[in-house]
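With one protein chain held back, the other chains of the complex are shown just where they sit.
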Amino acid sequence: MSEIKPKKRGFISKMITDNPVFGLYLGICSTLAISTSLDNAIGMGISVIFVLVLSNVVISLIAPITPDDIHIPVYIVVIASLVTILEMFLHAFTPDLYSALGAFISLIVVNCIILGRAEAYACSHNIVDSAKDGLMMGLSYTFSLIAISLVRQILGTGVITLSNPFAGNAVVFSVQVLPKTFLIPFMTAETGSFFTFGVLAAAVSGYKNKLEEEEKAIEKAQKAAAAKAKAEAARKEVA
Amino acid sequence: MNLFALFFSAMLINNIVLTKFLGMCPFMGVSTKLESAVGMGAAVIFVIFGASLLSYALYYLVLVPLDLKYMQLITFILLIAAFVQFVELFVKKYAPALYKQLGIYLPLITTNCAVLYVAQDNITKGYTLIETIVNSIATPVGFMLMLVIFATIRERLNQNDIPKAFRGNPIAFIVAGIMALAFSSLAGLV
Partner (left out) sequence: MDKNSSIYKTVLLGVVCAVAGVLLAVVNSITAPVIAENEIAAVKQNLIAIYPDVSDFKDISEDALKDEETGLVDAVYQAGDKGYIFSCHNVGYTADGFTFLIGYNNDGTVSGYTVLSQKETAGKGSLAFEGDYVAEVMTLTAEDDMPLISGATITTKAVGEAVKAAQAVFATLQ
């Protein structure tokens, strides 16, 4: 009897559909604001990963001893402390990144992804799983940021640059990808941010729809095969 | 500082949603119906105004004298959380219809980046008390304005035949982009 199994989805596929930004629309404010360049995207991404992993770990440790009705303020204090520490380190050791990210560093504390994961996952899982979850979500977020930044930077300025924030923004490499005649200037402005996000969100949505349709088709085929098998078995019994 | 210029730029020219990308979660989540947009806008104006004044007082009366400026983020966000909790109880008791309409979005105002941003911005920009009051009213009024405009567009938009992939949030972002383009022409006005 042949069985029609659903296709196994790879890592990249999962990263696209379970993406906190494009899938759940969490952490949109910072995504739209920071995605102006590759440097900012990477800097912000790593900052969020730092806070997310540590907050998940700490919260998974104190959740068992925290009564339900004060859990929100407690989690908030934990996350806010981590963000303040991050902010102080960034201000001291990577001042260029600090001024590029600006107010959005403190706003990591209200990034829905962090409190969301704390509530949905970290409070009910052990340290290692929580840390892994934080890392995965953080990486997804970072990849979404990088995706949007690359589109905006390439179409808006035609150049991809990478700088080292620890060495006073020394340029690591700078590549002119698109000649000046093909640039779309407003891509670096707010409008470009919204448009890029909308188009990428539609792409993810379309991809998810396609997966859904494939799954439905497979389900239908499975049901038909099962029904057929049942009918055959019934016929065999009668015979 | 010229208060009119401050008001106008906080409300429209440097609009918090279209130029600073703050308050996006409720902007996307509550803008599908005009009624809830208006209710949410009003709630946000009240919260931002109240929370900003309270945090301003907290900063200059407690944190600065005690040299605890690095506690700013923690104390501000706790203050906002407490204030929103208080507003929730208030709304539940005196405007139950509004409470039901806003649903989960009312406590979510705590994580609305706009609230924390305005509270911190008043400090970063070194505003006087009067400037803080103007900024804390003008900014959420601008937010509500955009939210309401956006809701009216979305209500009509959802009745049209949009390609499947764009339905829901993606097309909303494209619309927001066009709004940003339109309002960006105000730059440099005052």
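In this document, chain identifiers A and B correspond to the written order of the chains, with residue numbering beginning at 1 in each.
The working rule: a contact is a pair of C-beta atoms (placed from the backbone, for glycine too) under 8 Å apart; a residue touches a chain by one contact, two chains touch by 3 or more.
Small disclaimer: the values here were computed from a predicted structure and weren't measured.
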Visible chains in contact with the missing one: A, B
Sole residue of A:Val57, A:Ile146, A:Ile160 or A:Leu183 that reaches the chain not shown, by the stated touch rule: A:Leu183
Touching the absent chain when the full complex is considered, from A:Thr31, A:Ser55, A:Ser81 or A:Ser193: A:Ser81
In chain A, positions touching the absent partner: 62, 65-67, 69-70, 73-74, 77-78, 80-81, 84-85, 88-89, 91-93, 95, 99, 102, 156-157, 183, 185, 188-189
Hidden partner chain, residues of chain B it touches: 1, 9, 13-14, 19-20, 70-71, 74, 187-188
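Just so we're on the same page, only the chains that are shown with their structure count from here on.
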Mean-CA-position distance for chain B and chain A (Å): 24
Residues on chain B engaged by chain A in the complex (per definition of touch): 18-25, 28, 70-74, 77-78, 81, 110-113, 116-117, 120-121, 124, 163-174, 176-178, 180-181, 184
Residue ranges of chain A in contact with chain B within the complex: 25-26, 28-30, 32-33, 72-73, 76-77, 80-81, 83-84, 87-88, 103, 106-107, 109-110, 112, 115, 186, 189-195, 197-199, 201-203, 205-206, 209
